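Note that one protein chain of the assembly has been removed; the remaining protein chains are unaltered in position.
Order of writing sets the chain letters: A, B and C. Residues in each chain are counted from 1.
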Amino acid sequence: MTGYRLGDAEVVDTFAEAFPMRYSRVVITAATEAWALEAARSMTGFATSIIGCKCEAGIEMEVRGEDTPDGRPGIAVLLFAMDREGVGKRILERVGQTVMTCPTTACFDGLPGAERSVPLGRSLRYFGDGFQASKVIAGERFWRIPVMEGEFLVCESVGVGRGVGGGNLVIGARDEATALAAAMAAADAMRGEGIALPFPGGIVRSGSKVGALSSKSLPASTNHQMAPTLRVQVKDSLVPDGVAALFEIVIDGVSEDAVREAMRRGLHAAAGAGAKHVTAANFGGKLGEFHFPLSELRDPP
Amino acid sequence: MSLTLTLRKPPPARVLAAPLDPDGLRGLDAGAVGALELRCGGEAVPVGDLFEVSGSAAEDGTLVLIGDLRRFDGVGAGMASGTLVVHGNVGSWAGAEMSGGVLQIFGDAGARLGAAYPGARAGMTGGEIVVSGDAGEEAGAGMRRGLVALGGRAGAGAGLRILAGTVIALGGIGEEAGLGNKRGSLVSGRPVEPLPAYAFAARLQPPALRMQLLRLRALGLTVDERFLRGVWARWSGDRTELTRGELLLFDGENGSR
Amino acid sequence: MTEIRISGGAVHDPANDVDGAVRDVCLKDGKVVEDVGPGARRIDARGMVVMPGGVDIHAHIAGPKVNGARKLTPDTRRDDPVNRTSMLRSGTGGLVPSTFTTGYRYSLLGYTTVVEAAAPPLAARHVLAELRDTPMIDKAFLILMGNNQVLFELMRQPGGAASERLRDAVAWWLEATGGYGVKLVNPGGVELFKRDNGNVHSLDDHVAGFEVTPRQVLEAIGGAVDELGLPHPVHVHANNLGLPGNADTTLETMRTLAGRQAHFAHLQFHAYGRASGGLPSSRAPALLDHLSDHPELTADVGQVMFGEAVTMTADGPVGALLRDLGAEAWLNHDTEVETGCGIVPYRYRASSYVHALQWGIGLELFLLGKDPWQIMLSTDHPNGGSFLSYPKLIRLLMDRGFRDEEIGRANQRAIRRTALTDGLDREYTLNEIAIITRAAPARRLGLRDKGHLGIGADADVTIYHDRDDREEMFATPRYVIKGGELVVEEGELHRVEDGVLLSARAEFDPEVSRVLEPLFGERYTVAFEHYPVRDPALREPARVIEAAGS
Partner (left out) sequence: MSELGPITCMGCGLLCDDVTVETSGDDVRLRPECRLGARWFAERTRLTGKPPATINGEPAEVGAALARAAELLRSARRPAVSGFEGATVEDARAAVALADRIGALVSHGSLDGPWAGAPAVPLRGSSTATLGEIRDRSRVVVIWREDPERTHPRLLGRLGFGGPGERTLVVVDERETATAARAGLRLTWSRERDLVALSALHALQRGLTIRLDELASELSGLLERLATVHHVTFVYGAGLTAGPGGQRRALALHELVRSLCQERHAVTLELPAAPGTRSADDVLAWQTGYAGSVDFASGHPELVMATEPLDEFDVTLRVESGGSGGGLVAGPDAEVWIRTAAAGVSAEGTAHRLDGVPLALQAPQADSAPTAAALLARLLERVQG
């Protein structure tokens, strides 16, 4: 196995294996950015992996007041699922439970003009118990749902795009603190338009593998190859010498390009922040449609 | 350059201007547009006699009228798409029974702006009308969908029997607004006395209105920042109908008024 | 006078048992004659279908009710303007056309005689003036008598219901107005509605303020008309129009009139049973059974056609019912002593259970009825739809494939409650169409010179291309001849004929005035002596049909 060095970091010659997913973007606005963020956090919480949460979601970016449909500060959220139906169900649940409930918010479609869409306000309006009203503004229909505070405004439907889920980087360092600092630097660099990092802070410490050695019924279990404590215990450990802790960053993006470029940013940021070892997770290349070889990320962003 | 009609001189009689439809003129050259006839009083008069025609009806579907068109009725009436921009005043029935597109009037409009024709129960069914100045009586009468917005004042009786849709008058909606309002929104930038069939509901900052005001800015209307920041009093009515319509009256920047 | 020979056409003249025979029809001096001279204009009708001019036994085309509907619905005419020409007056069409346009369009459809089915006698001058402005067709009107307080008074006088005085009064009223026949609309019910929004619900309900019941009104007026031998029998719009379960009322009304001649208007609206949930069901078969046992009774169907309509009726409470069902516009007008009026623009939707059922019941009446001489074509224009929809209705009757397609578009829950999908494969023949659109209405109206092409008949003839598409065929006749003059060719009017007023007259004792005058004085706000229409400009030209007498 030959890789390359980036600063102090050894980059393994492997690839991240990713999958086609469907996604939507909603823009949550509120009276203040803080309340928009509260709603966005809540909406993207417990949306880390499709296996456990039926969707993956993350805060994509802040949207300045002048760029939101209602002129208030906003947060863009990306939500991924395996198909359009899944996106529709999850968006509806989450906007209904976490955005509609959150003070002062409104919720807009972040993919206007998309070819396919799923209903949002069109379904949520029934919460209005017949008292809801609609407005068509600049050709788009919105629903006004009366709530205790006033009105919750939500778009009729949200566009659904074709995205990529499961891009990843695994970052290791000589100790836990250094590894975490490198991973955080990577996550910071990776966030941005078109990218969602669904795990807390963007970082996973319990990377997983499909299935389990000990049981046929477990869908996933710990990535024993990447667990430093098992380095001796298992035969196929991938933890190199001098690496005491590893963190994974899982990346969902709106396109193959977006994922690749986010990985490039992350890789270089990690290398510059003390990472000793950078690799990626895959399933042997048989499951995912998209492969992101780390060898292609050598050039800086 | 968009197809541009510049008024030569005031017409001898009132002109029915509805045939000047941006979509209907799309693809015609200046000569063909000039040869079209408009009803002027009892006569048919070629467009070219009334207007200087320049530019061409480009694919953008924009038609520009320039001049004081006070004696032109039905400007943009029945429009279904495209953009009609008027630099000057227009007569009555502008945008009547419009179903789509944008009508921008930089000037004042006459009575029955965006309204239903006599006897018709539904007026505008879509589209946006933006007037920088004032409008006459009964703007948006019978409106079913769409937006009529004024930078200035609306005459009395705005939103008469409005079914749905929005009438905004930043300079103040006139008296007697919203008789028979079913589901429509009437918005006044100045206080008025609502009809007795309306009752006060609440003060709020309606997010939909905020979006509409931003849309008006995009359509070239000056919208004071305080309207965006401010509080609006919602009156519900017409209570003898469904009580699902609303009259939103500007209540100051922090609702203290 | 023009002489015309229509040669080589397939003649459908069911009144004279001619069923498609190829023969010439000769016209001279406004009549059908044996032969015409060699100089006669020859119309080559080879390959065409020749029928008598159409006769509409029940439509609403003139008078204050129709005019009220015009004022109520200007928007329905905006997109249907009719330009003036050097010959024609301008006008507007839509569901309630202006008068000239009404005449032109009936003529373009091949109709030459139309009956306005509900005129308040007090408004006779208005009705007459409108009919005068309705060219191209001969016309008649029926006067409303089922809620007339003066007649109620006469009925409750000793022996009144069956008295000569009542007969004289009915005859007097026809003479005073120029009317052709007698119409009863919701007898007793309209009076109660005008009083305090009331109505009657059964034939034995009492009409407050008068000791009469609907049954007594039916018996008394129906009897009087029968005994007078008016050319057209009593024309009945029964109680409970439009209400689920009303077929019982209709049957009871038929039984009440047993033994007397009577015509039932828009039977479809009176043919409802009661299904669960308060919805109507079809009782067309029961009514048809009764009719087939009672040849003295006839009906027109009052077919509803999907799409826009304007309901207009002297049955004020029906108008109020439609108002309460959510009608956007509702016009009501109460005419003192005599009648009421309700007008509501309406839309029949194929997807609606009730509307599809009404549509289906109308077709059942046509298709299950045994004798086409008893069941005539009408849409109760414009209540069930415009007279302009007759060609489509004819196609529904003549073309099973087309009918099945249309049945497929209607609310299936309703269709399942009718006999339409039970292998009802009847297709009307051209002769049967000729019966229900001309021969039978003319016969029922007592117009001996109309509805047929025998020698001496009026020279009212319609000649159609024989097209497979029966709607197209009946929508645009090749030629229409009115009173011996060629007026329409291929959808174009070529000549304007005024048409005449058809009035009926029966003998009466002029002394009846002495009885009527004080009753008038108590109830009307017009002077008795000014009530009868005398102005010849309104009453002429008229053809007066004498009553047969008892």
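In this section, contacts are C-beta pairs under 8 Å (C-beta built on N, C-alpha and C of every residue); 3 or more make two chains touch, one makes a residue touch a chain.
Just so we're clear, the structure is a prediction, and the values are computed from it rather than from any experiment.
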Contacts of the hidden chain among displayed chains: B, C
Option touching the unshown chain, where C:K28, C:H58, C:R77 or C:R417 are the choices: C:R77
Among C:E211, C:E490 or C:E529, the residue in touch with the chain that has been omitted: C:E529
Which residue of B:L20, B:M98, B:A111 or B:L213 touches the chain not shown here: B:A111
Absent-chain interface as seen on chain C, which is shown: 62, 64, 66-67, 70-75, 77-78, 81-84, 89-92, 94, 96-101, 122-126, 129-130, 133, 193-197, 320, 323-324, 328-337, 343-344, 523-527, 529-530, 533-535, 537-538
Chain B residues that touch the omitted chain in the full complex: 12-14, 39, 41-43, 73, 92-93, 110-112, 115-121, 136-138, 141-142, 156-157, 160-161, 176, 179-180, 193, 195-197, 199-200, 238-240
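Going forward, only the chains that are shown with their structure count from here on.
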Comparison of B-C and A-B by number of C-beta pairs in contact, larger one: A-B
Chain B and chain C: spacing of chain centres that average the CA atoms, whole Å: 47
Approximate Å spacing (C-alpha centroids) for the pair chain A, chain B: 45
Contact set on chain A toward chain B in their complex: 69-72, 106, 133, 135-138, 142, 144, 150-153
Sites on chain B touched by chain A in the complex: 126, 128, 145-147, 166, 183, 185, 202, 204-208, 210-212, 214-215, 218, 228, 244
Partner chain B, residues of chain C touching it in the complex: 73-75, 78, 328-329
